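The block underneath contains the structure these notes are about, expressed in structure tokens.
Here the complex is missing a single protein chain, while all its other protein chains stay put.
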Amino acid sequence: MKISARNVLEGKVVKVTKGSTTAHIVLEIAGGIKVTAAITNEAADELGLKVGDAAKAVVKASDVLIAID
Amino acid sequence: MKISARNVLEGKVVKVTKGSTTAHIVLEIAGGIKVTAAITNEAADELGLKVGDAAKAVVKASDVLIAID
Amino acid sequence: MKISARNVLEGKVVKVTKGSTTAHIVLEIAGGIKVTAAITNEAADELGLKVGDAAKAVVKASDVLIAID
Amino acid sequence: MKISARNVLEGKVVKVTKGSTTAHIVLEIAGGIKVTAAITNEAADELGLKVGDAAKAVVKASDVLIAID
Amino acid sequence: MKISARNVLEGKVVKVTKGSTTAHIVLEIAGGIKVTAAITNEAADELGLKVGDAAKAVVKASDVLIAID
Partner (left out) sequence: MKISARNVLEGKVVKVTKGSTTAHIVLEIAGGIKVTAAITNEAADELGLKVGDAAKAVVKASDVLIAID
């Protein structure tokens, strides 16, 4: 599958936190940077996400803000 | 200003493309990874974004999808 | 690639409108329903989207609102 | 009320799952397709959503990604 | 129509800027605050938005970030 999202960041799952309906998944990508995703528990289960797995963070360009100091 | 967004990725502006109302800003973050943001032209002007500037890509956790191969 | 998004709607491209930076893609999914996506021109080009192509509309559950009459 | 969202998909509620703050609502739309929304518990209560109710899934065009095989 | 979005801010259209595909609509809400929406040109046309019209800005709770100084 190819997707329109401009941002597909490859990494490794370093943390999986299930809530009552929403799970938080933390990936470590290049340079040791952590990226957090909030997805449904159902999605986390369906993808079988667990610490150590290779995974990608996918972000649509229109969901990225820019900040400067 | 401190912000609730879980993902604040530091980088450098490598491309600015103005459209008629929407601008595309590309940052290079750690590991040479490119991140694209679609923001308003007005925001791009107000922040004075130009190639070479330090800038951050800010993404709310609920806007991150996870994909696996 | 498997993705966490809860909504993956299969369809066929029925319209592609390029703007200066943002493209509008219309898919026809089951039941003759039209779904419109606003993506970057760059993504539309990269996927080579044209009328008649099979394609999927992908939507994260947290981006769906519910309305009632 | 008329809304700017390009995607208003009519359906019927087939599942309501309340979490501690976030509810998941599943609608069945045309062609037997399921659409999942993650909304606040508060919104689910206020709309009085229950299985069998007519409801619409509303999605802004900028929140739709396109994928191809 | 009743909608799940937690934030429905009543105002008046003070500016309409059409781009090639994306329009920017500025509302003035209570306290003279300006709220900007980026929607499709098509939506702006369909709602017939023009300066002086009453209109509402609708925002899903999951699309609101919190910042502090």
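For reference, chains read A, B, C, D and E in written order, and residue numbers begin at 1 within each chain.
In this text, a residue touches a chain if its C-beta (ideal position, glycine included) is under 8 Å from a C-beta of that chain, and two chains touch if they have at least 3 such contacts.
Keep in mind that this is a model prediction, so the values were computed, not measured.
Chemist: List every residue of chain D that touches the chain not included in the displayed model.
Modeler: Counting over the whole complex, chain D touches the hidden chain at residues 1-5, 19-22, 40, 42, 60, 62.
Chemist: Since one chain has been left out of the picture, which residues of chain B touch it in the full complex?
Modeler: Here the touching residues of chain B are 1-6, 37-40, 42-44, 46-47, 56, 58, 60-62.
Chemist: Over the whole complex, note the residues of chain A touching the chain we left out.
Modeler: So the residues of chain A touching the missing chain come out as 17-20, 22-24, 36, 38, 62-63, 65-69.
Here, only the chains that are shown with their structure count from here on.
Chemist: If you match contact pairs by residue number, which of B-E, C-E or C-D shares over half of them with A-B?
Modeler: Checking each pair in B-E, C-E or C-D, only one repeats A-B, namely C-D.
Chemist: Centroid of chain B to centroid of chain D, CA atoms only: how many Å?
Modeler: 29
Chemist: Which residues of chain E are in contact with two or more other chains?
Modeler: If we look for residues of chain E contacting two or more partner chains, we find 1-5, 19-20, 22, 38, 40, 42, 60, 62.
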